[in-house]
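One structure, as structure tokens, below. Some questions next.
A single protein chain has been removed from this complex, and every other one stays in its place.
To keep things simple, chains are lettered A and B as they appear, and every chain counts its residues starting from 1.
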Amino acid sequence: MANEMSSEIAIPYDSADQQRSAATFGMWVFLATEVLFFGGLFVGYVVYRYEYPEAFRTGSAELNLWSGGAMTLLLLLGSMLVAVVDHLIAPSADNRSSLRGPVVRRLVATTVLGIAFLALEFHEYHQLIQDGRFPGHAFRLSDVSSDPLDGRSVEMFFTLFFCMTGLHAFHMCLGILLVGGMAVAIGRSEQPRSLANPMSVIGLYWHFVDIIWVFLYPLFYLVR
Amino acid sequence: MNYLNESTTLRSWFLTTDHKRIAILYLLSLTFFFFVGGMAAVLFRLELITPEGDLLSADSYNKLFSLHGIVMVWFFLIPSIPTVLGNFLIPLMIGARDLAFPRLNLLSWYIFMAGGLFTLTMIVAGGVDTGWTFYTPYSSTYANTFVILAATGIFISGFSSIATGLNFIVSIHVLRAPGLTWFRLPIFVWTIYATSLIMVLATPVLAVTLALVAVERILGVGIFDPSIGGDPLLFQHLFWFYSHPAVYIMILPGMGVISEVVPCFSRKRLYGYGFVAMATLAIASLGFLVWGHHMFVSGQSMYAGLLFSLLSMLVAVPSAVKVFNWTATLYKGTIFLKTPMLYALGFIGLFTFGGLTGICLATLAFDVHVHDTYFIIAHFHYIMVGGMLMAYLGGLHFWWPKITGRIYSEWWGRVSALVVFGGFNMTFFPQFILGILGNPRRYHTYPDEFQVFHVMSSLGATILGIGYLLPCCYLLWSLKFGRRASNDPWHATGLEWRTTSPPPKHNFLSQPTVSGPPYAYESPHPELVIGEGEPEPH
């Protein structure tokens, strides 16, 4: 068994355990980077919400709270499935004869949930663009002109909205590709357990993208 | 067999995952970018010999200093010591076979080169005139130059920085040799660790900020746009959240090199190891809380200015601790004035000078007087060039025998160290005076009475330029004609000296272990000779 494993260990490492902890720790460091990547935008959000609270209330009222809530639920459900997969495939888990089926089913479900999330989000984008809520020349000021700067502060709200949810959607796309790719790789693999490390790392990424949305939802959809 | 000759095809170099080879790739590409940035400096120093704008138009001058700043900061200073010396040495120093993620390491070089390619394209296309700081609203609304290309180049190279930093952090945590506890690590490892921390936590903010500037240029509105209530100062906050700590990305690894060189050439233990290690972490984290000192006259609230001023002065404390400890290490040591040591001593002097003028600038009232003058230019060049570049060259000389297996000409090494030191001071000391007298930065013309200082500065820059060309010559010469280096030509401590010069592919023939503290130097035998190399076999 030990010999079998050692062939999979990369050059810098002495043991599979060491390699696994390097992989997860590396991913966490990367997630800290990602926090700061979104962080620049969160700083912007804090500053402008502090400066124009009314505009944020006006803007938020135009977003569909229920659609946003449904999107949150989709992500939470996907996260749960990924957590179960990570648990099933982990080297510490008990050796069951076949884990390919249950793992692949859950990963495919997660991918579908992610795509549904993006569909809802792009539907919302579409509506907002139709309503003249996309920042730039087409932005319709007439119905928000009572807000600061003749309504242009509402344009700031939507600039932040599109930047932050857009960046999140970009991360979702990557996540869907990674989780979907993982489903394919595990489905084809002779030894699914040899993919435990990449699965854990991708799982962490997926949860992180979920956490970002958990904050974006109240900050944009639920402003009072 | 060693890492250099185990395979010599081009393919084996461009697809290598060996950290030592990747370090060489970085060394070559950074040298290239250094000379690109240097050429820009040559041109505008030429322009500044006379008060009139006779060589360059205002526009080309603006583009040249922007290019100089962008290339030097992001394509030389920030990657320099971490990616060259750090890449080469960290696995050796911690007794590992490679970094934790060797393929990510190679990828980070390719990402870096892609960013560099964008930047070169930007230069060829016509350049950018915003300065390296990209202040809004000029960069987002008014500039008619290639801002998006430049921002893309920096954005991309940022991810190379992040990947490198991440790799170092994980390697230092996970791959240390048996017995190598945290407080037995060489200070160089500590400083690279602290630097990586900054790379990982600050760089993403710069990336997203530059992306927002690009968005604003494309959409016509963005979060820094005053017409929708945006605050251009928010850009400065975000930009300096990265760019102040970036100063420590540049200087901390330099401090690490000095902490290796000084004990070795004084034959003494590093004084106050624990304090130096902790001061490193203190600088890295305090450095995140001081960025507002770049914004004292920008319209930032005076109260924030007071806070940032106070915190900036606090960062001086750990820096001073380090200078004190290096000096105390020299005290009663047996000092060998070899090339790396000359660079190190130069570093200590110039860094102290740059640091002290930094405290002057952290003082609100004084900053109002010299803001945006040559005083600032002189101050940060004392840190970046006088500090960081001296350390880089010192480190390159110190580990050259390990990297190449050859000994360079000591006489030429000493000459170049002195030329660089002299040329540097002649270039930048007059700029302090210019700044005090009120000569603003970033203008291609100036009043006649300042000419004498500008001429001195340009003359010094010429000497400095020669000082940089010299090592290129004799280091290259040593590759072919230098004497062969023993495993430990300086009789230094540290695991990197316990393997062959140059090291084999996976660094050590057997796993090294550590059983004691670092810098175990003892008073040397009176006839100790170091750095001479092996006599040629007959």
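Simple rule for what comes next: a residue touches a chain if its C-beta (ideal position, glycine included) is under 8 Å from a C-beta of that chain, and two chains touch if they have at least 3 such contacts.
Please note the rule applied: contacts and distances are computed from a predicted model.
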Among "Carbohydrate ABC transporter ATP-binding protein (CUT1 family)", "Deferrochelatase", "Cytochrome c oxidase subunit 4" or "Putative ABC transport system permease protein", the UniProt name of the subunit that does not appear here: "Cytochrome c oxidase subunit 4"
Option touching the unshown chain, where A:Gln19, A:Thr58 or A:Ser79 are the choices: A:Ser79
Which of B:Phe32, B:Tyr138 or B:Phe288 contacts the chain that the document leaves out: B:Phe288
Sole residue of A:Ser21, A:Asn64 or A:Gln127 that reaches the chain not shown, by the stated touch rule: A:Ser21
Option from B:Tyr3, B:Phe224 or B:Phe241 whose C-beta touches the chain left out: B:Phe241
Interface with the undisplayed chain - residues on chain B: 173, 197, 201, 205, 233-234, 237-238, 241, 288-289, 291-292, 295, 300-304, 307-308, 445, 447
Where the missing chain touches chain A, by residue: 21, 24-25, 28-29, 31-36, 39-40, 42-43, 46-47, 50-51, 65, 69, 72-73, 76-77, 79-80, 82-84, 86-87, 93-94, 203-204, 207-208, 210-211, 214-215, 217-219, 221-224
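The rule we apply is simple: only the chains that are shown with their structure count from here on.
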Intercentroid distance (Cα basis), chain B paired with chain A, Å: 35
Footprint of chain A on chain B - complex, ascending: 91, 96-102, 162, 166-167, 169-171, 173-175, 200-205, 207-209, 212, 215, 219-223, 227-231, 234, 237-238, 241, 506
Residue ranges of chain A touching chain B (in the complex, touch as defined): 10-13, 18, 21-22, 25-26, 29-30, 32-34, 36-41, 43-44, 47-48, 51-52, 55, 135-137, 139, 148-149, 152-153, 155-156, 159-160, 163, 167
